[in-house]
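On to chain A.
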Amino acid sequence: MNELRSEVAINRALLTNPALDSGAIAVRGTVFHVFGEAGDHDVTILRDGRVAGRFTVAVQPEGAVPQVNVDLAGLAADADRSGNITAQYAVREGGVMGFHADQGIGRYAVVISHTAGGGSRTVLDSRGQLPAGDLFAVTLITPGTYRATNLTTQARLPITVAMPGRGEPYRPARPTLVRAGDHGFDPAAAHILAGQSIVLLAETPARFLVEPAPSDL
Partner candidate 1 sequence: MADLTIAVSEAVCAKTLEVVVANFGFEAADRASFGSFMAGYDGRLVLKGGSLDLRDDDTVRLRELDARWDKLQFTLGVAIPELSLGGGVVDLPSGTIHLPGVTLFTGDPAAVVTVDLAPFVKHELSLVASPLIQHFDPATTAIGKHCQDLHAALDIDDTKPQWRVFCDPQTIDFDLFDFADTVGDLFEEAFTDAIDKLLPHDPLHDIILAAIGSVADLLRTLLDIPDDISEWLSDLFNVSFGVFNLILQFVADFFGKCISFFQLDDPYPMFPKTVEKGVELPDVTIPLEHLTATVSDVELVVTADIGAVS
Partner candidate 2 sequence: MAFTNHSGLFAAVHENAINTTIGHLMRQRPSLFNYATLIFTQALSSQFCMPIAPPPGGGPLFTVEPQLPVLGAPQPLGLDWCLQLSSVSIDLYPGRTLTLPPELDPIGSQQFALHLQACFGLACPDDRVVENLAAEMEAVVAARVLGVAVPTADVQPVPSANVLCSCLDLFGVGHFEWGAVGGIPGKFLKTRLDNLEIVDLVTNPPSNLESMLECYLRVVLRLGVLPRLIVPMQSLVLNITKMLQDNDTSIGQHVTLVLATDVPNNPAVEDDELKVFFNLKVD
């Protein structure tokens, strides 16, 4: 009798293949924000349009880590009744915070405000455009053809996702970087294996949507 233990469950979110929108972060999508200025930043997490949590990130000139990845689904679950999250975050100036959802069907957004000098200035509202320098990464699992669209410029990037060949070496952790600028995507097309990721770098403010190509819908 050979088995996996029954308390194990496949991450159900992987079994569906919805479009991935940088404006509504879901499982398989990650928004990376680069903190260009030192100082405290307030981060508000929204889940399906409602505030789900808040926390502060201290961006320090030096001494802090260059990157922190945050699971929005996990944090939202941990937030107290007033929506405050007890975790403390600190990132180096020029460092990166990655926002992703590990499981579930929620769609998330983050609003980051720089609070130095007594005021509050929004540096990122992921419901709109990602500022230049930020990135959107998507993990594509189901083989087929996809299309990434920069909704700001309407540029399109065809993406081919192929099944890994049997017996061929295969590593999911080999992302492909694509730059998105005023003149479209570079490279102009991407080819990856199922389970790998495409990382879209916004050279200019952009909003990205990645979805199966129309013939595959």
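The candidate set was assembled so that all candidates are chains of the complex that A comes from, given by their letters.
Criterion: a residue touches a chain if its C-beta (ideal position, glycine included) is under 8 Å from a C-beta of that chain, and two chains touch if they have at least 3 such contacts; residues count from 1.
From a predicted model like this one, the values you see are computed outputs, not experimental measurements.
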| item | value |
| --- | --- |
| Direct contact with chain A in this complex, candidates 1 or 2 | 1 |
| Of all residues in chain A, those that touch candidate 1 in their complex | 1-5, 7-11, 14-15, 27-28, 30, 32, 34, 66-67, 69, 71, 94-96, 98, 100, 102-103, 133, 135, 137, 139, 141-143, 163-164, 166, 170-175, 177, 194-197, 199, 201 |
